[in-house]
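Below is one structure, written out as structure tokens; the observations come after it.
Presenting chain A:
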Amino acid sequence: MFTKKVKTLLAVALPVALAASVVVITPASAGGTLTRTPGQEVSYKPYGPEYANVATTKDGNDACSWYNTSKKDYSGKTLRVLTHAIPNMGKPTALHAKQFEELTGGKVEVEHASFGDLYAKQLRSFQTDTNQYDVVFNGSYQIGDFHSFYAKVPDSVTKGNGSLATLTPLYKELYKWDGETKLFGIDADRHFLKYRTDVYENAAAKAFYKSKTGKELAVPKTWKEYNQHAKVFNGYKPAGQPAGVKFSGTTEITQKGGLMFGAFIDRVAPYAKNPNVKGGFWFDENMVPQVNNPGFVAGLTDFVEATKYMPVGGKNFDLSKEIESFGRGDSLLSYTWDDAWSKSNEPTSPIKNKVKAAPLPGAEKVWNRVTKKWDTPKGGVNYAPYIAWGWSSAVTAASPAKAMAFDYLCFWANEANHKLDLTIGDMGVNPSRTGDFTSDFWVKEMNWGKPAVDSWLSTMQNYEKNTNRVFDLRVPGVSDYMTAMENGVAKALAGQATPQKALDEVAKEWNAITKRVGITKVKSAYQNVIALEDNIR
Partner candidate 1 sequence: MYKVLKATFITVWSLFVLFPIMWAITTSFKPESAVVNGATFIPFLEFQPSLIGWKAILPGPDSITNLMTPTLNSLIVTAGATAISLIFGSLAAYGLSRFTYGWKNYSNADIIFFFVSQRIMPPVVLAIPFFLLLKQLKLLDTHLGLILVLTSGLMPIVVWLMVDFFNALPREIDEMAMLEGCNPIQAFFRTILPLSKPGLTVAGMFCVIFGWNDVFFALTLTATKVLTLPVAVIALNGTVTPYWILAASTVFSIIPLVGLAFVIERFLSRGSLGGAVR
Partner candidate 2 sequence: MSLILKNVSVSSDKDGVILDDISFEFKPGRIYILIGRTTSGKTSLMRAIAGLLPIDSGEITMNGENFDEKPIWERDVAVVYQQFINYPNKSVLENVEFPLLRKGMSKTEAREAALASINKVGLSDYLDRKPAQLSGGQQQRVALARSLSRKSQIMLLDEPLMNLDYKLREQLRVEFREIFNSQKDAVTIYATTEPPEALILGAEILVMHEGRIVQHGSPTEVYEKPQSTTVARVITDPPMSILPVSISNGEIRFGDGYAQPIPAKMKNFKEGRYQAGIRANDIEIAKSGGEKGTISLVEVSGSETLVYVDTPSGEIVLQMEGIHDVKVGESISVELPSNRLFLFETNGALCVSPDNAGE
């Protein structure tokens, strides 16, 4: 009964499949179909109506410009690419794959996966020597798990007029492992504070705050202030509030498995990252986890308190819900990645021009793990921004087509593409090169408000200069450490354990992970993180 159906199915399917393969093969046999001249205009418009409103730009002079790429011939060769779901990274990867195919005649197969699957799929491929992919995408914090499976990025890309030559110095460092560039950085993320100007720059709101607290309202300098503002304005109705949207104090990432560890680190760092204590933020010299020291506990206690001032459902927000919630005007304050920021600057945003950026809040005290005492910071506030990971990609060490793979990535991120990708919000490409930090581009080409852009750019430059920064735990097993931490934090947020008890459990779990992964392995990897934390490189 079924065999009959299968036969009919095949009778239909086979000709279709054959026809499809003919279409693919035809241009390949003739090499690239697209011919380019130097400096010719680059436009995404031919690639679908969704790109109709995207600006055009001149082709760059870099090594992987459209013109230079069109000179290559990869006819008959195939690249296997594993990337994130559409649109974030998935969209540019697919777009540039199509363009690359047209320019070089090669074939680029793109597989999309959710963030969790992205990690699992490549790790599985690597651990079992299956060699399924030539190019993979990842979060740069996972470098500790993956570095040995990745090929070194050639100097032609990182130096001279390669695509990565203009990365800011901080990010050049972040894509290295033991001094070798292993990640192809196409994005750079920072966490920063986003606040609503229709409260912070509004006389009525300021008066309201003063009447409630007796203090002047200013952009929060500490997490204590952050929480207090959230508390006072929870349920308030700002002047520019979109109709029908309830206002609450703060929108944060609170769901375990939803990148909540990033939010937690933001809140904890200024309490626990002491500029006068060198040699480790996450662990001490003897690899004793610091995750349950009073600094971490203080940060978590704030976090737990803040859940009272979150919008409905706010205790179960992953990154996407955070973006969505703050983007529609749910709350006064938010922090973490750039996305919510971009969202609120989009032309259709209900809170356009009502949001500004500022550095992450600090703390009025900071734990000293050596003296086991709270220190009072210089200037009264300890700032310790978390330099969060961003999207990166890599060419696998086992790939039989490394040259083509690097050419593809280099093209992906060439000057012209990078510039256009920056303007398309949902692609997930954020400023990471020296040229990205001029307000002209954002104000003129993107039509963002100048005050907002200025506050944002100065925040980012502030981070480049700050010397008391926290970085991801870039060691093997980082996912284990982070999920264990998230699980403990989630328990505290849900009220199932006190912050101290929850983090004590995490510390116990961390010891087990360290033991499992191997203390020497973790320790030696952690030295690289310490170098970043202590500004040794």
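Please note the rule applied: a residue touches a chain if its C-beta (ideal position, glycine included) is under 8 Å from a C-beta of that chain, and two chains touch if they have at least 3 such contacts; residues count from 1.
The candidates came about this way: all candidates are chains of the complex that A comes from, given by their letters.
Worth saying up front: this structure is predicted, and the values here are computed from it rather than measured.
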Out of the listed chains 1 or 2, which is the one touching chain A within the complex?
1
Along chain A, where are the residues that touch candidate 1 in the complex?
1-3, 5-6, 9, 13, 48-50, 80, 82, 84-88, 90-91, 109-115, 117, 121, 124, 128, 130, 132, 242, 244-245, 319-321, 323-324, 327-328, 339, 348, 350, 426, 428
